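Dropping the structure in here first, questions after.
Moving on, here comes subunit A:
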Amino acid sequence: MKSGSNLEKILCAGHFAVTAELGPPKSVSAEVVYKKAETLKGYADAVNITDCQTAIVRMSSIAAGSMLASRGIEPIIQMTCRDRNRIAIQSDLLGASALGVKNLLCLTGDHQKFGNHPQSKNVFDLDSIQLIKMVKDMRDEKKFQCGEEIKVEPHFFIGAAENPFSEPFEFRVLRLAKKVKAGIDFVQTQVVYNVEKFSKWMEMVRELGLHEKVFILAGVAPLKSAGMAKYMKNNVPGMDVPDKIVERMTVAGKEKAKEEGVNICIDIIDQVKEIKGVAGVHIMAIEWEEIVPEIVEKAGLLPRP
Partner candidate 1 sequence: MIVGERKPMQEILDMIADHKKIFIAGCGTCVAVCMAGGDKEVSILSSAIKMARNKENKPIEILEQTPLRQCEWEFVDELKDKIEACEAVLSMACGIGVQTLVERFPKVIVYPAVNTTFLGLPEEQGVWSERCGACGNCVLDKTGGICPIVRCSKSLLNGPCGGSQDGKCEVDPEVDCAWQLIYDRLKTLGKLDDLTEILPPKDWSTGRDGGPRKIVREDMKL
Partner candidate 2 sequence: MIKVPCSGKIESIHIMRALEEGDGVVIYACHKEACQFLRGNLRAEARLAYIKNILKEISIEEERVQMYYLSPSNGVKFTRTLSTFYEDLKSLGPNAGRAEE
């Protein structure tokens, strides 16, 4: 066991894993965090807590993560390279580990231009691949990035994100290979709506034998409306939303939109479950966390091990 986390145990045992996501509040409201977490308890093996996603200031991932850990819900904390240099990152990771966090997702981070503090200085002392390697060396070599020994080292189950739908397409698999080489244990992909393209990506992944070196969780997200589908299709970089999905949502009309969104999500889960090399799903229902239990149940993924 690299970290002994619940997520690691489930994946290593060969079960189809389920992870979910929650966004911390733009305030000190601990209750918001606890409420969202309670909704997901028992329905997800571990819960991602975003780290100032889209560069908008929110309660820190580590703080919210340790709050979850204290309530018996396993967090996956996220760490971006945008806001912290290697000193702060290593320091935060020592603290997170001491607070009981065992899963870590290493990300580059959205540029601060997207957030509410576009005038800030960006850090990017490291990129996500260097971050992954640094965390792996902290765990397996017991060394800080500078080479100094760590007396009691953190044990993280290390994850990364990958986008099977962005350009250059051929390079995406090589990038995953690079992350695997750097030391990731699991990967959560960008939201899948185009199962065909995702399948092709998985084929390339299998060709390189990567599915045997890292646990791949397919990202899914329930749509709330046709408007949301269109927005994601046209305005969100790196998202591939096929026309037939937009059509299904449009045909459903306002009344049945949410229901159809959930159905589509379950359809996608059913399909990706059958793809060789997919070890689980990562359900992203930001600001709609209440829907996760229904999705997990209807997709036949209960009870959780």
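Convention: a residue touches a chain if its C-beta (ideal position, glycine included) is under 8 Å from a C-beta of that chain, and two chains touch if they have at least 3 such contacts; residues count from 1.
Behind the choice of candidates: all candidates are chains of the complex that A comes from, given by their letters.
In this text, all values refer to a predicted model and were calculated from it rather than measured experimentally.
Asks: Once the contact definition is applied, which of 1 or 2 turns out to touch subunit A in the complex?
Replies: So the candidate in touch with subunit A would be 1.
Asks: Inside the complex, what are the residues of subunit A that reach candidate 1?
Replies: Answer in residue numbers: 81-82, 86, 108-111, 113-114, 122, 124-130, 133-134, 145, 161-163, 166-168, 171, 174-175, 177-178, 181-182, 190, 237-238.
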